[in-house]
Each structure stands twice: as structure tokens, then as C-alpha cells.
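One chain of protein is taken out of this complex; the other chains stay put.
Let's turn to chain A:
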Amino acid sequence: MADYLFLIPLLPLIGFLINGLLIGRLPKPVISLVGCLSVGGALLLALLAFFELKGLPVEARVMQQVLFAWIPSGSFHVDIAFLLDPLSAVMILVVTGVGFLIHVYSVGYMHHDEGYGRYFAYLNLFTFSMLMLVLANNFLLMFVGWEGVGLCSYLLIGFWFEKKSASDAGKKAFIVNRIGDFGFLLGMFIIFWQVGSLDFATVMEKAPTAFSFGGGLITAACLLLFVGAIGKSAQIPLFVWLPDAMEGPTPVSALIHAATMVTAGVYMVVRSNVLYMMAPDALLVVAIIGAATALFAATIGLVQNDIKRVLAYSTVSQLGYMFLACGVAAFSAGIFHLMTHAFFKALLFLGAGSVIHAMSGEQDIRKMGGLRKYIRITYLTFLLATLAIAGIPGMSGFFSKDEILWQAFSSGHGSPIFWAIGLVTALLTTFYMFRLVYLTFHGTERMDTETKHHLHESPRSMTVPLMILGVLSVVGGWVGLPAVFGATNYFEHWLDPVTAKGSELVSESVHASGGGNAGLEMTLMFVTVLLVIGAWMLARYMYVRHTETATRVREKAGGLYTVLLNKYYIDEIYGFLIVRPFVGLSTFFWKIIDVLVIDGFVNGLARLGALSSDLLRFVQTGRVRSYATLFAAGVVLVIGFLILR
């Protein structure tokens, strides 16, 4: 029944092979067709798989397809096999759905680029890797996808590699991710060591007996896996690569650095939820890092002036939100937010791309303003996404964010402190997003006349994906209406089969306190909404009505503003604490150990040989008679020795 699962990742791979092997030989329409159709086909298959899965009874909602044994080596056995359960079904729909729209959008956005074929080849390779990541049925195959998306991220960030900043950003992303991957690998080793398998089903089945609850090994395994997630999903302290990743083409930022790849960490944590439920300490770390990142990145986002960087910090912050949800054991809320975030953040990035397109490449919002008259569709869809991310009631972001806030407050792993941090982050998010909207689309027109002259709405291939994502940003949240409204939270129940086993482990403690107080939930929701609207109005006051207030606040804040503008000097601190000593150490190894010691030893040996030959060569006179004399002398010696012995 699941024998077509392998086609879902295979189609983009075929697309990659066609576009990648025939670079520079295909006309643009063929490239676009291959690129988009392969992902579109994957989307159709994903929908088919989704409905087939939905048709199954709840307990039986697992489809597995084992293609072949990949590494059969003694007790270590890994298959190339795909697993479709409610969790991966959501993920493949997000990846292929949003991915397809972004492919279509790219047709318009990258139209004038010389590397058109290369771009689509990378994009298809990325889609393939991402699908491998979410469809894998074991940790190792997931790791293959994990590395694949990292590679594509590197290739696409450095897509315009002639630009030094772009190739540097690509390297930075790759190196920072490697630090995380190291943790992921070690985590896998511990799991295999204790469980003897990397297969998800087996690991989740055996983990409760193989590990002791809350023990050191399981905590270490979870924390190490989380290190991988920190790298991939740009959390403190490894978030520094994501803002720089904005050097890549904007659709890439939308696909890789907002909607799909960076959420791989969240997916992995949810996928291993049984393990995490067994390690409450690790969960607490996840929650703390998530909350801290959410707040930290949001404050940086307040003052950035590059339209894409604001969105990048916003992404980091929202990913922190997802980890906060996972950390309080609200895994379905995390995935729910992952999905709605994929919609509205992809839309925001694509909208930003459309703005940049209209502005002839300008990304500084200080040089924009009043754009809503010129690019109406972009403006309206961007506004929809902003409303969604701010959590205005009725929009998708409202439901997912509210779910997380409530869980952070009420779950057995949560606490009011997490709720408060979440709330502050939500307010900051609302503020900086509306600041972005107002500075970009409202107010005085600050661009130069040349740019103004060229202002134009983007082509149809770009605006249609915007509109579709706009609709999704609104309705995407309706699948997960909170229970307190008297509705059924379809989304949570959908994911139940995945999260049930984990929650069974600790059911006594969590469900006793969770799920309860409807009145309190409504009150908190109401307070949140009021405050969010307050933050919106504040942004409106500062950036539309009384623009001089913004300047005054900036001058008042002085030092704080500079610190925020320079991202807390994190890059500089890392440069000083890690990069500089590392470069120093490397230089030491290069100049002293390598050049002096190792090369010195090898060259010394050679020189010793040369020296001794220099001395010994005097024996080789080249004169026959001296050879003969030596020969005769030798014979006399030998014979003499034999006689006199």
C-alpha cells in the first residue's frame, strides 16, 4: 500500500539529475518545467499518501516501505526505508507544498540570473534531501538528509559566490552546522550503544527499558541530539549563521532558512519525543534554550534595518518558540507552529523578495516607504502574514502561538516564567513586524527617483504563490482550534499516535495539571491579544503617526540601541573568544608543528642522506684502476682472513 513512498523523494532527485547534469544545455522554460514539475509531482504524491494515511484507523496510521538493506553489518543493520506516520505526513506536505510554491516563485524571481539551471538543480537537490530527512525511518538515513540539506544550504547561500560576503556566509553556515552535527552523531552513538538499533520504531519501543528514566545516558543522548538541533535550527549559541545566510537568493531564504530546513531540528526533537520524555532535564534545557533564543533574537529584530535580516531574526525567534513548545512537552504545538510558521514566514520572505525585486535590489528599509501604492498584491499578502505572525485572532499564527503560550503556562513541564517570556517575545514580534510593514509600505517615500521610476509589481509567477500562501497563512491555523473554544483540535489528535507513547511514560505527572482550567486559558488568551494589539498600536504610533518618536526613543536608548543594532556583538565576541584563538592555534600548528617539526624531520632525513653521500662519493673515483686496486686488496684480505683464521 505504501509502495509509492520512495517516489516522493525520488522525483526531486530526478529533477536534480536532469537539471544538474545538463547545466547550460537546457533552455530556461525546460529548466523551470523540470524543476517545478518534479516538486509538484512530489506534492501530489504526498497528498495521495496523506489521504491514504488519513483513511486508516487511528492506531494503524503507519506506513513503512523498506527499499533495501543499506548497511547490513553484524548487529548493526540500517535500511534505506521510508516511514510515513502523521508527523512525517505533515512534514512532507509542508516541504512539498511550500517548496512547490517557492519553486514557482523562483521562476519569476531568478529569471534574469545567469545561474538559472544551477539554481534549480540545487533547489531540487534540497527538496530531495529534505524529504529524505523527514521520511527516513531511522536516525542514520535521517542524518543523510540532514547533511544533504546542510550541503544545499551552503551551496545556495553562496549561490552568488563571486560576492565575498556570500561565499563567507556559506562557509559560516556550513562550519557552524558541523559543530551541531557532531553532537547529533554522538547522540546517535549513545542510542545505538544502548538500544542496538537506529530504527525509529525500535528505538522508541525499546528506549523505556534500555535507558533508566531521567538517567545520565538518556539525558546525554537527548542533549547531544539537541546540539544537532541547535546548529540546524539556529538556536543560542549557534544561531549566528542564519542572519548571514540572507546573502542567498530570497526564495532560498524562504524555503531553507524559514520554512523547511531550519525546522528540521524541531522535527527531530518531536520525532524522538519518547527519548525526551524520559529525560526531563534535557527537556528543561530545550525549553530554556528555546525561550532564551526567542526573546534574544526578537530584541535584535527590533532595530535591524535590512528587510531580510529582520525576518531572519524573526525566524530564529520563532524557532525558539517551537523549541519552547517541545521543551514543555507540547510536541504537537511545536509542530503546529512549525506548519503555520512555514506558511507565513515563507510568505514574508517571498513578499520581501517581491519588494527587493521592485526596489531594484535595495534591501534597506530606511530607503523604502510608501510602497503600498505601487505593489498592492505584495503589500496585502505581506500584511496578512504580519497579522498571522503577530497572532491577531483568527489568523493561523494566533492559534499556534496561543497553544504554545498556554502549554508553556500549564503543562507539567511549563512554568509561568516560560509563559511570560513567550508573551514578551510575542509583543516584541508584533512590534518589529509592524515596524517593518510601516517603514516599508507606509509613510514617506524615501527611495531615489531612479528606483522610484522602476517600481513595479512582480510578475504573475511571483504574485500567485504569494496569494496562495496568503490564504494558507489565514486558514492554516484552523486545523488546530483550541479545545477551549469548544472545537476539536484536529491537529493535536492527528499527531496523537506519534506523541502518545511519550506521554504515556509520564502521564501521571503531566496530565494531572494540564488540560484543566478553561477560564484561566481564556483570560490569558484575552490578555495576550490585548497586549499584542497594544504593541501593534505602539508601532503604528511610532512609525506612522509620530515618526519623530522613533528617533527620540533611539536617542534616549543610546547605548542599548547600538548594542542591539550590532546584535549584542555576538559575532565579535565569538570572533574574539573562539575564532581568534583557533586561528592562533592553527597558525601555531602550521608554522611550528608542521613547518618546523614535521617538515624539519622529513627534510632533515633527506639532508642527512645528502650529507653522507657527499662524503661517500669520494670513494667513487670513476677510475678503473682504483676500483681494481680495491678489488684486489679486498681479495687479498678475504683470502688472508680465510688462511690465517
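Odds and ends about this structure:
Everything that follows uses one rule, which is that contacts are C-beta pairs under 8 Å (C-beta built on N, C-alpha and C of every residue); 3 or more make two chains touch, one makes a residue touch a chain; residues count from 1.
FYI, contacts and distances are computed from a predicted model.
Hidden from the displayed complex is a chain whose UniProt protein name, among "NADH-quinone oxidoreductase subunit K", "ATPase", "Urea ABC transporter permease subunit UrtC" or "ATP synthase gamma chain", is "NADH-quinone oxidoreductase subunit K".
Interface note for the absent chain: among A:L21, A:I417, A:L596 or A:A632, the touching residue is A:A632. Residue-wise, the contact with the chain that is not shown comes from A:R623, picked out of A:H112, A:K164, A:K556 or A:R623. Interface with the hidden chain, as seen from chain A, comprises residues 617-618, 620-625, 628-629, 632.
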